[in-house]
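Only a single protein chain was left out; the remaining protein chains are all shown in position.
Now for chain A:
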Amino acid sequence: MSTPQQTIDSLIDQPSVFQQLRLSDWLWAALVIAASVWVFFQYGNVMDEYEIGILALTAPSWIALGWYWKAFRPYTIAVALLSLLGIWLYGGNYANAEQVFGLKFLVSSQSAVMWMSALFVLATVTYFAGLFTNNAFTLKTGSAMTWVALVMGFTGLMVRWYESYLIDPEFGHIPVSNLYEVFILFCIITGLLYMFYEGRYKNRSLGGFVLMVISAAVAFLLWYSYTKGAHEIQPLVPALKSYWMKIHVPANFIGYGAFALAAMTSIAYLLKHRGQQRNANGLLATRLPSLEMLDDITYKAIALGFAFFTIATILGAMWAAEAWGGYWSWDPKETWALIVWLNYAAWLHLRFSKGWRGVPMAWWAIVGLFVTLFAFLGVNMFLSGLHSYGEL
């Protein structure tokens, strides 16, 4: 029996973050810590102190991510298990890539990336099919395919990391060192960001839009690896041999991925807006999420992208200071990073201080993607400078 006083207390008192955690949350934390310790003992011998530091910081971030976003847990576990399967199947012999069935057709980095590519494209089509037919099951299938694609992509990167050491221990490096690898990273990060919002807003109708930009990246990836042999694992040039790469590049790609997501939700916004004007009962007006929600996701994605892009640019400057002797050289890549940053800063100001919303901001976010794309790809293709590692 509870007295009124107790009821009031229980109504008023807010549990702290830790009190809110359940057993499953603690299990998740224990698992991540155990895995990190295992990684440390298994691979600590090839890590320098910075990399150990990065590992030590990755663990709590991973725990927090899993607490904040439940779906991240099964995802991580699936990637970990498949990666371990890959490592186990290799058994220390790179030649197994062509001989062992499980590697050749599933988890060698190349096959895994192929699976990812195929599934992303299929998922795009499926999402759109679900949207047009208004079929919840089809949309769900699209989500499932996207999840599997994301698992395969991340597994591909993990196994590639291991493969680089297998080919030659001296080649070994984290696979974020050239255009081929970062395109995979881009697909994964954009996909994960989308899945987060899909879960958060419980709405699957944007899947096709966001996966369109991922499919475009996949097309580039395939073209790039077929025509240029870009998937070959190459040793790092001396300038890239730095722990900075491990944090600078992923931070950058959270930025790029978020900006890409914002552009795609803006396309949906424009379509919805147009649909509402033309025919309030039409397909676009009824099937797409509300304008408020689209606007909200766009803003959140740009804010997230901006925050991480800020960090990435600063980290880039610190790395440049260490590798080239100057934190800012007005090198084309740096300059374009600044341009991207200024562009979104202007966007945020307009939205916040001038209260601009709606169609013009959506257009701006779409143009922003092209500016971003140029910083990410165009600079390597058309301009020369110090950042010429990933030349086409």
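Definition applied: a contact is a pair of C-beta atoms (placed from the backbone, for glycine too) under 8 Å apart; a residue touches a chain by one contact, two chains touch by 3 or more; residues count from 1.
As a convention for this text, contacts and distances are computed from a predicted model.
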| item | value |
| --- | --- |
| Among "Xanthine dehydrogenase, molybdenum binding subunit", "Cytochrome c biogenesis protein", "Phenol 2-monooxygenase" or "Anti-sigma factor RsiW", the UniProt name of the subunit that does not appear here | "Cytochrome c biogenesis protein" |
| Of A:69, A:94, A:171 or A:363, the residue in touch with the unshown chain | A:171 |
| Which of A:57, A:81, A:237 or A:381 contacts the chain that the document leaves out | A:237 |
| Residues in chain A touching the chain absent from view | 4-5, 7-9, 11-14, 168, 170-171, 234-235, 237-239, 241-242, 244, 292, 296, 303-304, 306-307, 310-311, 314, 317-318, 321-328, 330, 332, 335-336, 338-339, 342-343, 345-346, 349-350, 353-354, 379, 383-384 |
